[in-house]
Structures are given as structure tokens and as C-alpha cells.
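As you look at this complex, bear in mind that one protein chain is not there, while each of the others sits in place.
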Amino acid sequence: SKPKEASQASASQLTVGITNPPLMFNPIDSDGSGSSGAVFTYRYFFDSLVKTVGPLEYKMMLAESFKTSDNQTFSIAIHPKANWTDGKPVTAQDVEFTLNLIASPKTVTTQRSAIFALAGLNEKGMLPEGETKLSSVKVVDDKHLEIKTSKPVDPNLIYERFSDVLIVPKHILENVDPAQLNQQSFWRNPNVTSGAYKFVKYENKSYVELAANESYYRGAPKIQKVFIKIMPAANIVAQLQSGELDMNAAQGTGNIPASEWKTVKTFPNLRTEEQPTRRYNSVEINTERFPDKRVRQALAYAIDRKMIVDQLMPSAGELQNGPYSNSHPYHDKNVKSYGYEPEKAKQLLKEAGFDMNKTIELIVPTGDKTREMAGNIIQQNFQAIGLKVKQVNFDFPTTVSRLVKGDFDLALSSFGSIMDPDGPANVYRSTAALNDMRFKNKRVDELFNLGMNETDKEKRFTIYSELQNMIQEEVPLITIFSEYNLMAVAKSVDGKGGVMDGMHYDVNGWTRK
Amino acid sequence: MLTTKIDETPGLKPLLQLEGIKKYYPIKKGVFSRTVGHIKAVDGIDLDVYPGETVGLVGESGCGKSTLGRSILKLEDLTEGSVMFQGRNLAQLTQSQMRSMRSDLQMIFQDPYSSLNPRKRIVELLTEPLKVLSGLNDAEAVKRASELMEIVGLSPQSLGKYPHEFSGGQRQRIGIARAVGLRPRLIVCDEPVSALDVSIQAQILNLLKELQRSFRLTYLFIGHGLGSVKYMSDRIAVMYLGKIVELAPTKRLFAMPRHPYTNALLEAYPVPNPRLRYADRTVLTGDVPSPASPPAGCRFHTRCKVAQSICREREPMLTGGEHLVACHFPLAEETPQSMGGTACG
Amino acid sequence: MVNYIVRRIMIAIPVLLGVTFLNFILINLAPGDPVDMYVNPDVSEADKQVRREALGLNDPFMIRYVKWLANLVQGDLGHSFSSFQPVVQLIGERLMPTLILMGCAIAFGYLISIPIGIYCAVKANSKFDYFMSAGSFLGVSIPSFFLGLGLIYVFGVMVGILPTGGMNTVGGDGGFWDQALHLVLPTVTLGTSIAGGMVRYVRSSVLEVLNQDYLRTARAKGIREFFVVNKHALKNALIPVITIAGLDIPILIGGAVITESIFQWNGMGQLTIQAILSRDFPLLMGVNMLAALTVLAANLWSDVMYAVVDPRIKYS
Amino acid sequence: MSMDLQKEMTAPEVIPALLSPKGEVFESDSYAKMVASRFLKHKMAVAGLVSFVVLVLTGIFAPLIAPYDPNAIGGAFSAAPSAQHWLGTDQVGRDVLSRLIYATRVSLSVGVLAVAIYVIVGTIIGAVAGYLGGWVDMVINRVIDVVMSFPTLMVILVLVTVLGTGLSNIIIVLALLGWPPVARLVRGSVLSLRQTEFVKAGVALGLSTPRLIFGHILPNAMGPILVNATFGAAAAILSESSLSFLGMGVQPPTASWGNMLGAAQSITALTSQPWLWIPPGLVIIISVLSINFIGDGIRDAMDPKKLNV
């Protein structure tokens, strides 16, 4: 006799497992919301204007059309049938409100970079002091508006960025002090939404219940209810097997650990899929402490990356070379790859006259079992070429504080990138926020600027190709592997699996046998 | 051997002078340990003890005998009053002076079972104070310890044993050896035999007497076995609820007790002679009042047959010459009491 | 008794104050910055500054503490840095589930350990005693993440008769039985470790009491052995057991992190660990203060229970 | 006065042969010897001792016994037991048996040293509080309250930053968190022992306070302390593994029983890779059991009540 939950799983409901508990459902501040778990969830009920559904592939959502003729002025038409769940229409004013909210210097937000291209922002990406409205956003009528960027850009970049701008209801939030935005109870009970599903409740912080939005402008969902359950990864495996879960959310939010993947693939009730991601794990090198390129290269040659990928994540990940993941549209297939060449590594160290007696600290953040184990292997690899490497595990905040302060030798960490090739700029640019490595290279900075100002796709490709080879040669960080999104979906469910990109686009079309 | 008639030996200075000794134990309650009252364990005692004599101290359980004994040794901090020993006020001594004074002032404890640390061998128990107080080295201390063992009638071979390997009487001998080892002048014996077998009691009492003779010891002998106190003492003080109610030379006290309580004590004492069974003795009724709230006036009036109204109001003073008594209506001196008065076969 | 309790509470205030101050220092000493750790690649330094300002992190250390204290006096523990909800509310939501789980786990632990402990003592040095001793050590030494996972696999997946986690059925009406069913596995997991230690304590405590004279008195009255043990011995034996229980409670309230996370039981443990991992200062202060309160309350509770079980102890 | 008394005291003849130079060996065994012989009669305790000694020796001679380098990555990952790897390999291809053997060092030193330190510290503090009483006691009690109400995890985190990681620091952390209950316990025992006659006798004999506390009171309070310590050892071995969760445990790749067990926390390991968790689990239980039996044995052997039988 199966548990009640499984037997009750009728055609009209879907249960998804995630690991990160949402704290609230505020698309303006995803960090305050507790990141990925919340993003995964609020995507069900807040829609964006456009949606990225695949590499350089975008579909309209709230926007019926989103066009530009000069790569600078974009006219947007809101879907005529798009309404809030309280019956009020979704309007151009809502979009304007959302953009201004993000732009306000008082708002605590993670989304500012999504609108960075708009004209009228200061160098911090905020509305200048004294202004209340973005001049670059012009409402034409209730369903039409125009936005303007400060200079011409690749429209894909705007589409991708605007995929992350979820439109929030002006009539609910207009009187809110932007500084107090996070404290609104609305984010805990978002009852005026525009997405395919309506928020019902967040029960005991253990699951979120969603119900179909019958008047959804792109067609009412076929599955009546969605439950998003929060649990540790090991339980996701158990519940997938027992049938309590229909699918996992994959990608960070609800990953199945690589070590369990083989087991999960044997469950007869599931169909599984691996999907490449734009997220990769790497060894960050503090370039101030390892200023010699040869030493950094030696470190890269010393790591048996193939073994890590083949043994630690069989069919659950792939080798990663350079700052663009294999699945990234701008990835250069011929980018330099550091093979496992310990002898060469030793040679390089010798050439560089590296002090082999120096104890090197390798920081490994805890929380991701696969990464911790990779850390063990990497430490052994370094040890094998005669380096004295001490592995230290820290919890995530501690790791971050060490990285931010630059107080580290080597550290394992992971980076993701948006589809646009400018993404890695926030890691490799000399002034980048995430440039923990203290990597400073004029040419790299230059190339980022060039690429940013170029709108021609072919030309951009050449620029970014040079860029990634340059970075790969300099090795400010050693890219190791990129884990796949591991998705398991009950065979009875007919719909695209658990990736965050695109998954929410067609949830209204999902069915269940 | 010095005997009684202390008062007739003028010029002899007391070895120990107790003046107005009071010891109140606070009754503490709660975490604040606030004092909500006092147990008046000893409530104003004056007593002189002269070199070489034995003063007996009797009274029922809980009347404060042990507390008095401990107070003399500064094992308890006095609430009031002073202890003068060899003419020096013990309260004014520093810690180290007091520690050296302890070699002249010793105690034998009531319970031979609990007064020896079960985890130490006899040799350690005996030599430790010798080393600390007399500054002997190991070998000297061990030598002295084995002498002591012989003195108290034990074989020095058993120095390596643990207390539990000895019988109660033997342990009490060890306790005595330990006290005597420091060559004290005064020993407070706190019921040294009441925990022991009848057949052993006599051994210990005889030993104490013998030691007194050989070392010119002075004893304050606490006990509630009237027989042993009588056997040991030159003078006897009778205590009731923290006070001395009668103090007299032994013979006089037994021959003609003057305080009604002393009288009751003597009567209640079962005489080991079936011929002397009381047909109808006066058994005290009522229970001992609590020392936390002793009755006003004479403390004994709640149980006293001859109590009058004045007894409830005024506290009697300890008066008299050689035979002191604290009673408003002391029993007539000429009527000899007790001793098989109304015996029946 | 009431007086006593009031006084105990009074004395707890300075202790609590000390604890909060030390906590504040500790929390601020801990590595990791609540803002820096938001490494969302898109968040710029300027945005971090906005967030710092909004969270009040730009004030000097002492000012922040004094502000915190001032709010505390008004019953306000501040807002969480990560969910922006009032800390009081966050704790309030988690307290009940924790109390339910703790209550059940303690009840389960004691219900099995007390009879076993008594029987072990009565049959001291028998086969049963040795067997149970070994069992109790097993209970003490099996990590709860392991026991929990094992139970989930056996009862949730293989046999499939119990839910593997959560506090009630997803989408269910959350009725009593539903919740009770969800409680079974976490209760057993947590209860096992409680029971393991308890058996030993009960055993030794009963063993001690069994040698007391008053049990011989009871037997001399002709009372059946069963009642001699379970009436006369037990109540006395419980006195030391209460102390241990008093020590158990705060540990459980603050520390069932692992059990809670395995079974998705959203109680204080989960909240605490989240607060730590996100360096959510106000929430941490709140959680820690609750922990301190429970320690003090548990001390008081065991003292009061002492007086209830043992008439010799009287507080006034 | 005492001089002439001395003369009066007639020294009986002592047979010097009876006494060793130091006056230590008499006809009876020493306390330690007696405790030892009583301990050896305790069957379970001896069994515990034997297995504990085996574990300790395993730890000491780990390099000689272990077939592989415990951190070396070789062969297949998560491989089942085979002729080369008797207990299989772990998730990154290290020999489980070798890791288990080396882990003995870490886990036992945590279990034994941490507990030893906090028991000693707690004992001293508790003894001082209990013996001196008064304001000292009051202050110590409040400190204990404060320490006990500290958030364990926070303390650990801060200590990591202050001390850095490493085996010795884990031991320090566990010790810092472990002493208050011991102090409470000891304080209680001392409070009652202080009232005993033999302590009063010690005062009467002029012994100094430290001598009384450490020479006379504490040896008699060992029973409950030992019980606490044996339970504590088990707890310490287990907590070490939860510390690594916060990056405070022994640092990888060093193995400890706890982190070996923790690494096996997955459905796959549970159902199809038992060699990853059965060996460390079993060893933890064996060591906990043996420490407890040893503790029981010592307590019984030292119990003065039982000495009388």
C-alpha cells in the first residue's frame, strides 16, 4: 500500500521537489526571497514580458510584441487579454511602475542589472538623485509603451534581460516606500498575479500550493494544482521513487546529486533527462599570490579533470574549458583545453621557480557534496605534483567573506552566466564584482567593452572568441566541470522537465495521464 | 592524674575558655539563598576546661553538642562569642597560625566509618597531617605513624591497608591515632564510641583513658550514652536546645540531678539490670522543640512537669557554685534522685 | 512557590542580558557578511550599499546593540535580514511545530526508556539487562541522519506505509491523523537518541532506589513487588531523571536540526541553521535568545518539578 | 609544651624491614592495584578494554596496517569490496579500509582528548564552586548558565575564525562546549562531600584547601564524572562529524568515522553501497560500547561502597 499522497495524485495535480525554501515571493529582490527556490516558484505566477526558452530563443509572454528597428528604441505591446487575477488588466503603467521601482535608488533589488541598458540611469545603474521616473520609459496608452536604451544594443540582450523582469501590479504596490518594499505582506501572499497559476498558500514553509489561473491569457492550465515541496536532495530521490514527487526542479533549486543519478535512472516510473547548463565549477586562483602565469597553468595541468567528470559524475556532467560553457552560444569549441599533464605541470613550476615548500590553502565551500568530493580529488592531484596543498572546508558565507577579502590562495567556486556573452564580464573584468581572483588584464577589459558596443552577432563572436582564449591562457581560474541539469519527471506527466529556463513558459500546456 | 575539684585549685588557668558561644545556622531558601530564619544550634555557652580534666557533654540528639565541639576547632564559623585556647583568642589567628595551633587542638569524630577517606591508605591518612603540620619528611612521618599504630593497639603492618579493611573499632583507633599523632593538648571527642559495638566500646574508652594518663591530655567528651560519659568525665555539662542547663562534677550530678531535664535523662536511661525495671517511671512526653524556634522563657518548659508560668516568660540563668543549674525550680538538693528509686523485681 | 518562580525569573534577567550581549559580539565576530554573501553576479557594490543601509548595518556596533535592546524592550526583535518578516513572527511560526515534535519525541523516548530502564534495574546483570544496555548504546551512537534516512527508505519507500516527510499531506486538509502519521518517523528518529541515554539514567537511578530501606518497609507490608517497584521506587527514582530531562529540553529545542531537515519538519532547528547560513543577524539574535530562555526555563522547570516530585524540597 | 610531650611518648620498636624506604609498600596492595584487580574481574569491562586497546593500537600503527594511502585516489569510485579493496572504495576511489584505519586516530583522539580536557576543566571549576561556595559559586553558576545558553553553532563558527581549523581546534571547541554540565555535576558532588566527616577531619588536621579539594574530595566524586565522560566520548565522536558540516570538522581529505558516515548519506549508498556506511557505523558503535563498559568497570571498581563487600 503506497502512501495516501501517491495514490491521490490524480490527473489534476503535479508535485515538484525543490531544495531551497523560498522566503517570500518578491521578484524585485530575489536575494531577499531566498533565491532559486523562490524564483522557481514565483515564475509560476508572475510573468515577464518575454521569456528565454532556449539558447538565443525568446518567446513573447505578457508582451504581445516587443520590437525595435534601431536597436535602441523598443516598442512593446501588452497582451490585450492579460489581466491580473483580481480582474484588472495588466497595463503599460504596470510595466512602467515595475521598471521605475527597480531603478529607484532606495529599492533593495537584485534586478538592477536587468535594466542597465536603459537610458537615464547613472553609473550605479540607479535613477539619479532627484528624479522619480525613468525618462526612457514612455507609456503610449494602457497597453502600449516604449523604452529606450542609452546606446544601441543587441536586442537579444534586452530580451534575455527582460526575461528576468517580472511585472508586478502597480495598483497594489504604488503607495509602497521602495525602501520598505521587502517588508510588504504582499510578497508572502501574492494574491494579485498575472501568471498561469495562482498562489494559494505556503503551508508551514514546507510546500507551496498553486492553483490554475482559469482566465490565463495564454490559455488556462490543464493541470489544476501544483505543489512545490521543499526537502533535502536525498529525500527528493526517495520521494521520486515512492511517487510522492512527480518531478524535481533541477538546476540548483532541486538538483539530484550526481552520485544518485544512476540510481534514479533505474526507477521505472520516471523518465530522465540530462541537460547542459551554463554553470560551471572552477578553482579560483588569487592572482596576487600567484602572479606568475606559468604557475597558474601548471595548476591547471595538474588537475585530472577527466577523472573528476567521468568518475564523480558519470553522465551527469561534462568538462568545462574557458569562461563560456559548452552550451553557451558564444563558446569557442577550439578554446585551449588543459589536459592532465602532471609532468608538464612540474616542469612549468620549475621554470617559474615556484617555492614547493609553501603551503597552499584550497578553500572548498560546504553544501555541495559533489563539489566537496571534487575538492578532495583536486587536492590529491596538486599533492601528486609535489605541492603542499591543505584543503579547508568552510560554510558558504565564510567562503564568500574570504573570497571578497581576497584572503585565499585557491578556492573552489561556481559561476553561471547569462546567455549574452557579456555575462562573464562581472567575473573577469578588472573591476568586476565577482573578480575575487584580482585578475587584472587590460586587453580583457578592452574586449569586454568592444563586445558590449558591438551589435553584430558575427563580430561579437570573434571578439568573445579572442577574449575566452585570452582568459584561458591567463588562467585566473581553472574551469573544471559543468554539471548537467538532472531532471526526472514522472512518465505520467506530459511536459517539459524541470529546467528553469523555459520551463515555466508552457506550464499551462502540461497534461497528466 | 588531675581530677575534679577544679575550683579548689586556684591559680590554675583554664586551657580552654568558651565565652558566650553562639552558632546559628541560617535557614536558606531559594536561589537568592535568602536567610529566612536561623537554627540556633548553640545559643550562648560559657565553659572553662582545665588542663588534664575531662569535661563530659551530654544532651539529646540535635541539642548542639557536635556543633559546639566543631566550633571550638573552628570547623564552623562562630556567630558570636569567643574561644580562648591557651590564652589566645582563636578568632584572631591568621589561617597559618590557626593551622599550627591545630597541632594542640584535635578532634575525634563520631563516626569512624565516614571520618576516614575511603580511598586513602592508613599510612597516608596518618602521615599527611604529620608532614603538613609537623614538617616531618616521609621516612620520619612513616616511622611516627607506625609508633602511633602500636600506641593505639594496632599492628604497624596494617599501615598499608585501606579503611574498609578494618572493623569499626579499629577505625576509631586509627582516628584516635591521627588525633593523638600531632601531640595535642586538648582533644574534643565527639561521641567516639556511639557508632561502635558494645564489646568494642570499652576498648576505646580504656584506650582514651590510658592516653590521657600518658600524655596528660585534656578531653571535652561528647556523648549521649550516659554510662560512657560518666565513666570518662570529671565534670559533666548537660545541654538542652543549645544551652547548658546543668554543670556539675560527675558524682554529684548522678547522685542528685537538679535540673528536671537531667533527671528525666537519668530516668529514661535503661539500666542493664532487669531487677531495676521501672514500674512507672516518668517518661518525658512531647517532642523536642525545633532549634529554629526555641520556646520562649525556659526552653524546657514545654516538656517539664514542674513548669510554672514564670518558666514560660523568663529564661533561667545558669547559677550555683560547684553545681550549676539553670532552672527556676531546681529539684531539691537533698533529695537523692534516680538510681533504682522505685525498682521492682 | 509563585514567589520563588518570580524571583528566579528576576535573576534570569541579568543572565539573559549578558547572553544577548555576548551573542551580539559572537554574531558580529562570525566570518561572513550578510550582504557580501549575496553573490548574485548581477548585484553591484552600489546595490550592496543600498542593502546595507536598509538593514541598518552601517551603524557602529554598540549603536546597533543598543537599538536592538531598545526594540526588545518593546517586544520587537526586529526584522529578518533575509525574509524581512518580523523575527517574532518567524519564531512564532516555527515554535509550534518544534514543540509538537519535541513533545512527541520526548514522550516516545521516555515511554520506552523508563519501563526498559526500570526492568533493566530490577533484572540487573541479567541477559535482558545486557541486551538492553547494548541497545541503548546503539541508540546513543547512531547518527540521526542515518537512522532517519534508513527509516524513510524502509517505511516510506520499501513498505510505503508512512509519509517520508513534511508536516502534512500536500494539499490535504491537514487533519489530526494526517499530521500524526507524518510525525511518526521524526518522532522515532529523535526519540531513539533520547531513549538511548535515558535508559541508562533510569536504570542507575532505580538501581540506587531499590537498595533503599523504605522499599523493604513496603515489602514488609505485603505489597506486591509490582507496586513496590512502580509505586514506591519509581517516584523516587524519577527525581534525578528530571534533572536530565531538564537538560534535554533546551538541547532538543535548539538542536534537532538534522532530524528536522531530513523530515522537512520546519521547526526551530531549521530556522536556526538557515539563520546561520545566511548570517541573518536579527533572526540569529532572536533564535539565540529563545535558546537562552529555554535553558533558563528548563532549569527552573526541573527545579519546580523537583519540588513537585520530592516533598522534601520546598521553595517559598 | 609539645616538646616535653614528645619525650614522654615512648616509641615502640619499629621493625624497619616492614617499611620500604619511601614507606609505600606494605602488606596490602596500593589503591590503584586494587582498583585494577577489581576492574579485571568485570567481564564486560575487560572486553571493552580489550577492544579499546585494539582500536588505539590500530590508530597508532595505522601506517603499518593500512594497505593503502588513505587519501590516495586510485581505481574505480564507489567500488564494491574486492580482493584489492577489502571494504571497497569510497565515492572518490579511496580505499575504505585504509581510511577506516586512519580515521581511528582522529575519532579516538576527539572522543578521548576532548572529553578528557572538558572533564578536567569542568571538574576543577565545579570543585572550586562547590567547595568555596558563596559568591564564587554564584558567579560560576551564572557563567555556566550563560555558557549553556550559548548557541553552539555560533560559538563554533566564531572559533573557526579565531583559531582556524584542525584537529586540535575541534578538540578545543568540543571541550569549550562540554565543561558546564561536568562542572554542575561536580559542584553537586562536592557540595555534599564537603559536608562529610572525613573532609571535616581534614580541616581539623590543618590540611590546606587545595589539598582537601584535590586530594580528598575529588577522588570521591569520580563515579558520576566517569559516567558522564563515557557518554561524552560517544557524543564527541559523533559531533565531530556534524562540525564538518560547518567546515569545522577535521579537514578533508583526512578521514574520520563521522565524516565517512556523513559522506554515505544518500539513498544510493544506503541501498546499494553498504560498504560505505556499515564499517564506520560499526566501529563507532564498538568504540562507544567499549568506552562505556570501561567506564562502568572503573566506576564499579572505584566505588567505596563496593569495596566493603
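Order as written gives the chain letters A, B, C and D; numbering starts at 1 within each chain.
Everything below uses one rule, namely that a contact is a pair of C-beta atoms (placed from the backbone, for glycine too) under 8 Å apart; a residue touches a chain by one contact, two chains touch by 3 or more.
Heads up, the rule we're going with is that contacts and distances are computed from a predicted model.
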### Task
Given the choices "Probable glycine dehydrogenase (decarboxylating) subunit 2", "Amino acid ABC transporter ATPase", "Hydrogenase maturation carbamoyl dehydratase HypE" or "Oligopeptide transport ATP-binding protein OppD", state the protein name listed in UniProt for the chain not shown.
"Oligopeptide transport ATP-binding protein OppD"
#### Entry: Candidate in contact with the missing chain, chosen from B:Ser82, B:Gln157 or B:Gln203
B:Gln203
#### Entry: Residue among C:Arg8, C:His79, C:Arg203 or C:His232 touching the omitted chain
C:His232
#### Entry: Residue among B:Leu75, B:Leu136, B:Leu266 or B:Ala292 that touches the chain left out of view
B:Leu266
### Query
Looking at B:Gly81, B:Gly225 or B:Pro295, which makes contact with the chain not pictured?
B:Gly225
### Message
Tell me which stretches of subunit B touch the chain missing from the display.
### Response
60-61, 167-170, 197-203, 205-206, 224-228, 230-231, 254, 264-278, 281, 283-285, 287-288, 339-340
### Query
Which residue numbers on subunit C touch the omitted chain?
124, 210-214, 216-225, 232, 235-236, 309-312
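Everything below uses one rule, namely that only the chains that are shown with their structure count from here on.
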### Task
Compute per-chain Cα centres, compare each with the mean of all protein Cα atoms, and return the closest chain.
C
### Message
Of the pairs B-D and A-C, which shows more C-beta pairs in contact?
### Response
A-C
## Note on the structure
Whole-Å distance, C-alpha centre of subunit C to that of subunit D, is 25
## Note on the structure
Residue numbers in subunit C touching two or more further chains are 31, 149, 153, 157, 276
## Note on the structure
subunit C partner, complex, touching residues on subunit D are 44, 142, 145-146, 148-155, 157-158, 160-162, 181, 227, 231, 234-235, 237-238, 241-242, 246, 258, 261-262, 265-267, 270-271, 277, 281, 284-285, 288-289, 292
### Query
What residues on subunit A touch subunit C, complex-wise?
1-6, 8, 13, 15, 21, 23-24, 30-32, 34-35, 105-114, 124-126, 179, 182-183, 187-188, 203-207, 209, 225, 227, 229-232, 234-235, 238-239, 241-242, 244, 394-398, 400-402, 404, 415-417, 423, 426-427, 433-434
### Contacting residues of subunit A [partner subunit D, same complex]
234, 237-238, 241, 257, 259-260, 262-263, 307, 311-312, 364-366, 369, 372-373, 375-377, 379-380, 383, 390-395, 398
